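Okay, handing you the structure first.
Only a single protein chain was left out; the remaining protein chains are all shown in position.
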Amino acid sequence: MRRFVASGLLAALLLAGTGCAAVKPWERDVLARPDMAWEPDALEAKRSAHVHYSKEAALPGGGAGGGGCGCN
Amino acid sequence: MSNASRRARRKARVRTARRRAQRRRKQGALAALTSGALALPGLAGSAAAEGLTDQISSEYGFSRYSEGSIPASKVAPGSERGRYDIDMHQVRLAAPLGERFALGLDVVHESMSGATPWYVIPGDDGEPVQVMTGATVEDKRTDVLLEGKYFMDRSLASLSGGVSFEKDYLAINGGLGGQLDFNEKNTTLSGGLGVSIDKIDPTDSAEFPLRPNHEKKQSYSAYAGISQVVRRNIAVQSTLTYALGDGFLSDPYKQALVVGEPLADSRPDLRHQIAWLSRYRHHFSSLNGTFHANYQFYWDDWNITAHTLEVAWYQSLFESIRLIPSFRYYTQGQADFYANYYTQVRSDGLYSSDYRLSPYGALSWRLRAEARFRTWQLDWVGSFSWERYLSSGSYALQSVSAPNPGLVSFDVFSVGLTTRF
Partner (left out) sequence: MLAQRVPFKAMGSPCELHLQAESQERLDAVASAAIAEVARLEAKYSRYRDDSFASRINASAGDPAGLEVDPETASLLDYADLAWQQSGGLFDISSGVLRRVWRLRTGRVPEPAEIEALRPLIGWGKVRWLRPHVVLPFAGMELDFGGYVKEYAADRVAELCRAQGLRHGLVDLGGDLAVVGPHPDGSPWRVGIRHPRAAEGAIASVALFAGGIATSGDYERCMLVDGKRYAHILNPRTGWPVAGLASVSVAASHCLVAGTASTIAMLKGGRAGPAWLDRLGLPSLRVDVDGNVSGSLANCTHPGDSQPYAA
């Protein structure tokens, strides 16, 4: 439980402590780059999550949806 | 407090409120003009561009997954040593429909063959060894997912539905999701729900009458996340997912040795899971590269705690090539009812020797290369990647005294081709 709280604080610090600057719509050139996306390649992300999920206990975590499988 | 100072305070409050209202109106002025501009035909593209394009895209990917043979020291004498191989084909089609709608279709087809872990027994020198199943004849799985997205000025709604089937398995799933943008798209909230209903019908139940038969499982999940633009070149995201597994959660093809007798793998019929994933993206324009880091904390009520850390570097070269090396570290604890084999009967009747519930850590490296080019008046992207994954009790964060002998290592080779038109 303590580790859970520690991870939570880390995530919160990451979000808050960095001092977010408001980026104007015309300054979004870098953010629009495909390599700045959360999942630059959807196919690869899906495959990778599927492979790891079928070999490990943890959930793939990025969001809900997607099917199950009888993975051995 | 004197009347004079009370009046002064009231005046100050009115002044601040008036200034705030003025600021809101002026913020309103720019926002009003900008949304007015976006309402003009053909101009909304620049804002809705993240996601909705004019282009139809089709992607194809092929992967070969091969597990390394299980070392002789870890396998029961006479057991199959070669392990699982999977060939996977993926196709994805995405197209816009009208100005605000996009449709996506994902089809996956896998062929699997090879031997898998069955149960664990104590070896001759006391170390646990794995008994493998016989190599299976080729098994196939097909997965189809349809997703529709509706784009609004500052939000997005999505609906998905899919079906997955194998000879012994059928699953139907559905999902609902949405996103909301704030602060001129600097902050995005996202959330959604998912459900999956699975039916398990092991194929060899006739030969193995004690094999579980006609089992069902339901999974429900919900997630909520927030993304924040930190700088022009830095963005962070954090998503919390909760999942509930209800029904037959055991593996029908696995067993566990309980006081010398192999008994069916038997897990609780309820599982609460939480995954907390945080992502960091940082672009370095001087290096023409972007750094990715993902960290996930996982916990479930079978007592498994896991951490995943992935880092990747996206290096752009010569405008049309990208090289992406990445590294992943994974560690998990064990389910509280897990054991390699049992020397005592458990009062709750739960048994599993599946390495996926055992304590271990895993390291994996991947290298991916992408190249963009143009022929036949279409834009293409070709990709190739290779991943090597190794798992071991000694890689875990905690010390593991008797790691599961069936811990796996594998290589994945993938190629892909995408075209947009």
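As written, the chains take the letters A and B, and residue 1 is the first residue of each chain.
Everything that follows uses one rule, which is that a contact is a pair of C-beta atoms (placed from the backbone, for glycine too) under 8 Å apart; a residue touches a chain by one contact, two chains touch by 3 or more.
On a predicted model such as this, the values are computed, not experimentally measured, just so you know.
Only one of B:33, B:152, B:321 or B:417 touches the chain withheld from this view, namely B:33.
Annotation: of B:42, B:77, B:98 or B:126, B:42 touches the absent chain (contact as defined above). Residue-wise, the contact with the chain that is not shown comes from B:285, picked out of B:111, B:183 or B:285.
As for the chain not pictured, it touches subunit B at residues 22-23, 26-27, 29-30, 32-34, 36-43, 45-47, 49, 53-55, 285, 288, 319, 374, 379, 420.
In the analysis below, only the chains that are shown with their structure count from here on.
Averaging C-alpha coordinates per chain places the centre of subunit A 9 Å away from that of subunit B.
Listed in rising order, the residues of subunit A touching subunit B in the complex are 3-4, 7-8, 10-11, 14-15, 18-25, 27-33, 35-38, 40-44, 46-48, 50-52, 55-70, 72.
Partner subunit A is touched in their complex by these residues of subunit B: 34, 46-47, 49-50, 59, 61, 63, 65, 84, 88, 90, 92, 106, 108, 112, 116, 141, 143, 145, 147, 160, 162-164, 166, 168-169, 171, 173, 175, 177, 183-186, 190, 192-194, 196, 198, 200, 217, 219, 221-223, 225-239, 241, 243, 251, 253, 273, 275-281, 283, 285, 289-290, 295-300, 304-306, 308, 314, 316, 322, 330, 332, 335, 356-357, 362, 368, 370, 383, 385, 387, 389, 391, 408, 410, 412, 414, 416, 418.
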